[in-house]
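Of the protein chains in this complex, all but one are displayed in their positions.
In order of appearance the chains are A and B, and numbering begins at 1 in each one.
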């Protein structure tokens, strides 16, 4: 327990020699568990689950009967605890190249990188030290995977993509597919070949089945510390600033710029060629149909109703302008 | 024809020795076809397409000139018919392990399971009897694929995922990627390693490019009989109850619980940490921004208009509260 407290920077009240076998939610903790709570309202749950130890905020000192790990920020301490368990559970990157992998002769794969079964590393690609490429993943021509970056199974990195260090690219993600650029002609759509690439910074996480398209001429850019959830679409020439977080199923159309430290909710749709400044919060399911120039919280979306009420309101909504004109005229 | 009638529990009126070569829609049936209709309104189409045989409801007895298969539930009978054709068309699971597959030494693959080219079955994974793993699919460390479950080509099952029997996981699906858990810190986002797994019941279908994230500490749970269409996002620690059906492109944020026998339409977005009770219907494109405590039908969403009307109404919508205040004040 002393080790755990030190690792997360918490003050330990209790036996430093005590051990726990797992980290658990407060609802499902038990005598072998360490858990965490972020406030007073979880004390009753804690009393029920009787864990061996709990990470808790400073102001709850001595409110519990278990071993205490007092922390200024229990949620962050919990994040750090999960790192310890993950390190124990996950096999370390071990520098093994599976014999079924196909690695181009002039690709540069660091000796300490791990390459899984069926992986393909194409010509001139670079895989950095202690990077891990999961089974079936493809690293395209001249693409770069930075140190300690993990590309999960069946992810696809196309050509000319640069990924920094300490990143995670989850399964099914596709980085560097062609942006959707077409010129109309009398013979139908003429493809604008996408000659730019994708540039991803350090400590970036990209979720499962998220797609980040390559730029038309310039690069699509994702800055350091950005975290993207699953099934996000990032179109060509989008720029996402440092430490911005985006939840699942959000789509960002071409050439839009998003600032730093933004938090974009899930299922948001963001039109192209706009600019969102730093420190913007967009709530889930919003339609961002214009630039945002001032930091703050933004929303849109039609909230849930019973279907009968919705049908009536929707009819009124359809005539809203006419209704308002009538009312104003009469008043 | 006698065999078909028996297989679907229909009463046969016509030659039991007659044969058909295909099952067809009523629009495209022909003399070699069996088709089905669910009501009287399809009789004219039936007269045009002249199939050899038709499955039809009891109250349409003798309304047609073809062979009749009278059924209490023609749509269900049609579903059962398709099973017969599918069995004939699809190669049976044949217990062949393709030599290009990579199977960990301590993985347990049943002798009757079929393992396609390039498949990877990692350490301690289990593949049950008559299961089929399609080309390029990955079964992660210690994951379990139940009997007769089919994992389609290029699907990815990460570590610690349990899938029951008679399930189908379509191509491009990713089960058990990390949930989107992050703690803010002065140095940016700190990852909360996702230590839970995914637990999937029996007779579950998961669509192409659908993602089901692993839990943070506890499991993400999908109960028996759940059917999920394509491109659905199921975030960490979501629980979906028995026989619930969810249409494509719907997203469910973290820790939300959905009851049994619900039907959720396509492109619905459901926020996190809410609860939806049993027997709820949510229509397509709705935004579920709160818990639902009573069974029934729920909706939201802005219905389609011509763009000019929409622009005018949208301006009014933006000022709706102020407009309502003005009207109430004056009245």
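Keep this in mind: contacts are C-beta pairs under 8 Å (C-beta built on N, C-alpha and C of every residue); 3 or more make two chains touch, one makes a residue touch a chain.
Since the structure is predicted, the reported quantities are computational estimates derived from the model, not experimental observations.
Checked against the full complex, the one of A:64, A:177 or A:277 touching the unshown chain is A:177.
Summary of contacts with the chain left out: across A:113, A:209 or A:227, the touching residue is A:209.
Across A:64, A:84, A:192 or A:277, the single residue that touches the chain missing here is A:192. For the chain missing from the display, the contacting residue among B:149, B:165, B:194 or B:285 is B:285, taking the whole complex into account. Interface residues of subunit B facing the missing partner chain: 23-25, 27-28, 73, 75-76, 78-80, 82-83, 85-86, 89, 91, 98, 100, 116-118, 134-136, 152-154, 168, 170-172, 203, 205, 207-209, 224-225, 227, 229-231, 242-243, 245, 247-249, 266-267, 284-285, 301-308, 310-311, 314, 317-321, 324, 327, 331.
Within the complete assembly, residues 100, 102, 118, 120, 122, 136, 138, 140-141, 154, 156, 158, 172-174, 177-178, 180-185, 188-195, 209, 211, 213, 216-218, 231, 233, 235, 249, 251, 253, 269, 271, 281-283, 286-290, 292, 296-303, 305, 309, 312-313, 315-317, 320, 323, 327, 330 of subunit A touch the chain that is not shown.
In this text, only the chains that are shown with their structure count from here on.
If you average the Cα atoms of subunit A and of subunit B, the two centres end up 25 Å apart.
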